[in-house]
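Complex shown without one protein chain; remaining protein chains in place.
Letters A and B mark the chains as written, and numbering starts fresh at 1 in each.
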Amino acid sequence: MDQLLQHGLNALMLGGTYALLGIGLTLIFGIMRIVNFTHGELYAFGAYMMYMLVMLLEVNFFLALMLAVILGVALGGLIEITLLRRLHSADIDTTMLVMIGAWIALQNAEQLLWTGVAKSIDNPFPAAPLVIGPVSVAWNRVFVFAVVIALIVATYALVNRTKLGKAMRATFQDRDTAALMGIQIGTINTATFALGSGLAAAAGALLGPVFVAYPTMGDLAAAKAFAIVILGGLGNIAGATIGGFILAFAEELGAGYISSGYRDAMGFLIIILVLVFKPTGLFARKERVG
Amino acid sequence: MKAAACAVPGTDIALSVNGLAVHFGGLVAIEDMTLEVRGGEVLSLIGPNGAGKTTAFNAITGYLPPAAGEILYRGQRLNGLKPNRIAELGIVRTFQKTSVFGGRTALDNILIGLHLRSKQRALAIIFGLPSVAREERALEGEARAILEFVGLAARAGELGSALPYGEQRLLEIAIALAAKPSLLLLDEPVSGMNPSETTGFMKKLAEIRSLGITVLLVEHDMKMVMGVSDRIVCLNQGRIIANGTPAEIQRNPEVIRAYLGERYARAHG
Partner (left out) sequence: MKRAPTVLWLLFLFSIPLWIADLYVVHVLVITGIFIIAAMSLNLLLGYAGQLSLGHVAFFGIGAYASALMSLGFSVHVAPGTVVAMGPQPVWLAIPAAMALAGLSGWFIGRLAFRVRGAYFVIVSISFAEVVRLVALNWVELTQGPMALNNIPPLTLWLPGLGEHTFWKKPENYWLVLIVAVVSYVVVRRLVRSRAGRAMIALRENEPLATSVGVDVTRYLVITTIASAAIAGSAGALYAHYVRIVDPDVFLFIYTVTMVIMVVTGGKGTLAGPIVGGLIFGLLPEILRAFDIAPELQWILYGVLMILVVYYLPDGIVPAVCKWWQQHGIGSGRGQSASGTPTIGAGQ
């Protein structure tokens, strides 16, 4: 029972970060309808920025966190403007191929810059874990969870309560009509991609110090993000949030009680099962963003 | 192509639509549509835009699921069948928006249309058996004959997208004919055509009909509709409001009201 609780607690921490990844991707996938292969690389980017800022430039941890996210947003915007803008009318295959090219270039650039050796990032939290009865949780994980919740709430607010968010939701529902109504689709695209990338970078910046940073960390993250998006339904923030926790729980329980090797397979199995049996996702209400 | 001996429409029922309803979410596109198409005749579906004509086509040919009702072709139930299966039964449709294989030559377009007429098996293809080459040659001959029939023989080597609009529409018809339909559904075949092209098409339609092919037509060009149809059915807002010969339809007050509005109907009724 204690083991179960411990697994549950771990899943909670993990689920939150997965949710961040998933929300970022579901926005991009939902509003822009592109398969964003660079999402994982933004995750890795966030982690590596933390490494560079905290370990190499000795910047304050919390400041570094904010900077890492801002840089992630900037990189996302840059990718959208330089690569995706000119493809706005292309078919989905072309866009995917460009995204794959960008993914390869980014990952190898990371490898070139930081080498393949995993980098650990110091965090300012006490090493001794917080003990609550039979379970214990590291302080840095508590911090991660808190920030994640804050970011999820902030994103939800942005999408549902601001003018920009309204424009995003309109674009999601009907691109053409939104354009006719005067919404600058190009700006929305850039904003969406930047926001989604920023969330991925945030996830990486938060988890990097908990685990380690290594060049291919983005691949698995991206795969899980896709699983979450599919589970939760396209453009569905709440669905992505719940999906993130579901995946984390499935992984923790699977790793704990079945076999740890197949832990990472959980995400893929979920994808296959959901898409084959319920393609609109578990939370299929009428597709809408928010 | 040889003409059928008999050009008079028979009294057998080819297509029978009973109580058809099509819904899009909450929107009722077609409500309680019942009509019959007799073998060998040319039946035209008319009605203002949004009346549900193309939707009816989509439902009959398997592109949309009926919410209610039954569609029978010579006794065979069409509900729920996939479009390619319906084509196998001899029902072929064209599309409202010009549909050809733009990246392929006109000849290739027809060859694709001849898909159901070919019997090549995968293993025979892989092993390069001579029967495959023989059939390919035969198919090419047929394809050229079909292009000849619609007057596009000279354009066999042109890409579909390179053809001028009027010829693309002819190519569309040719592709449909290649599939050897016994019932042909034409969706606005002359829209965008100039008067001489339209007259040319009307002649072609007469030739198609003399081959014994039953035709269900959706059109806005009233002159053409009156000129080629045996019977006309008028749709408005998803319901049939009139059904009869061209002469009857022209005088029908419901039809006039649907097209020209209440005030005109009252003024001229």
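Here is the rule we use: contacts are C-beta pairs under 8 Å (C-beta built on N, C-alpha and C of every residue); 3 or more make two chains touch, one makes a residue touch a chain.
Remember, predicted model here, so these are calculated numbers, not experimental data.
S.K.: Specify the shown partners of the omitted chain in the complete complex.
M.R.: A, B
S.K.: Which listed residue, B:Ala178, B:Val215 or B:Ile232, touches the chain dropped from view?
M.R.: In the complete complex, the chain left out is touched by residue B:Ala178.
S.K.: Which listed residue, B:Ser99, B:Ser210, B:Gln237 or B:Asn252, touches the chain dropped from view?
M.R.: Counting the whole complex, the residue in contact with the absent chain is B:Ser99.
S.K.: Hey, which of B:Gln76, B:Ser118 or B:Asn194 is the one touching the hidden chain?
M.R.: B:Ser118
S.K.: Using the definition of touch stated at the top, determine which of A:Ile81, A:Met96 or A:Leu253 touches the missing chain.
M.R.: Touching the chain that is not displayed is residue A:Met96.
S.K.: Across the whole complex, list the residues on chain A that are touched by the chain not included here.
M.R.: 29, 33-35, 83, 86, 92-94, 96-98, 100-109, 111-112, 219, 223, 226-227, 230, 259, 261-262, 264-265, 267-269, 271-272, 275-276, 279
S.K.: Residue by residue, what part of chain B touches the chain that was omitted?
M.R.: Residue positions of chain B that touch the missing chain: 61, 63, 82-85, 87-88, 92-95, 99-105, 107-108, 111-113, 115-116, 118, 120, 122, 125-126, 128, 132, 136, 140, 157, 159, 175-176, 178-179.
Here, only the chains that are shown with their structure count from here on.
S.K.: When the C-alpha atoms of chain A and chain B are each averaged to a single point, how far apart are the two points in Å?
M.R.: Chain centres of chain A and chain B, defined by C-alpha means, are spaced 50 Å apart.
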